[in-house]
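A protein chain is absent from this complex, but the other protein chains hold their places.
Moving on, here comes chain A:
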Amino acid sequence: MPTKAKKSVSFQASTTDELKEETNAESQVEIPFNSSALLVPFHLPVILGFIFNGLLENPRTLLIQGIPTLVAAQFGYGILITKRFKSSNTNSKKKSKSSNNNNKNNNNTPILLVGSILISILLSIPLFIVIILFGAPLYGLLTETFLLSVHLSLILFYPILVSYKLDFAQFLQSFTPGSGDQIYQQLYKNQLIFASIGGVVGAWFGVLPIPLDWDRDWQQWPITILVGGYIGSLLGSILSLPFSE
């Protein structure tokens, strides 16, 4: 489901303009960070654990309570990502701007992270509409669905936003070049994108247990989807590791 990611990122294209740096339009496609076991979002299952430490009777409060925790954790995760940035792309970048670039990176990190979080939260609105279109209940559970989309948005979009420094053009490049095979390679070599894809797939298949007649609390909307998103994201990230350079 790369479509979802693409469509939603286009939403923030204009926002990006102010924040983004002048360096872009490189013809060479490159993943802007080094994949590493460090970048596996191990915090996600921990947060999930925190969330479900409470009672399951009211998913709404749990979802609300989970958001600050998730935001904080993702913020930390964002720092981790910026630390793994390829050392300002030494070999390919124009030398004159190289140092400049480095400076900006350092200066912009807090803005980048905060901006990414805000944009992720904004992106939860289109994501919300998509989830509704895909069949989320319309009556009575709209709040839950929206909270779900905030969670998913923070998990799915935020790492990508940070890693591409809110640079949409550069992000698009991951998908544009040459033959089809390369696109797929880009997808699974890019640990963060593959984590997002894993999250989407996880959320997608998270709906399966809902109709079963086990009558458990966790079968309530939207818990299985949330769990699917979290776990899928983690698995995607791990699965991508062997392929990354």
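As a convention for this text, a contact is a pair of C-beta atoms (placed from the backbone, for glycine too) under 8 Å apart; a residue touches a chain by one contact, two chains touch by 3 or more; residues count from 1.
Just so it is clear, contacts and distances are computed from a predicted model.
Only one of "Large ribosomal subunit protein mL60", "Ubiquitin-related modifier 1", "NADH-ubiquinone oxidoreductase" or "GPI ethanolamine phosphate transferase 2" fits the UniProt record of the hidden chain, and that name is "GPI ethanolamine phosphate transferase 2". For the options A:I67, A:L80 or A:I132, the residue in contact with the chain missing from this view is A:I132. Contact residues of chain A toward the unshown chain are 1, 3, 132-135, 138-140, 207-208, 210-213.
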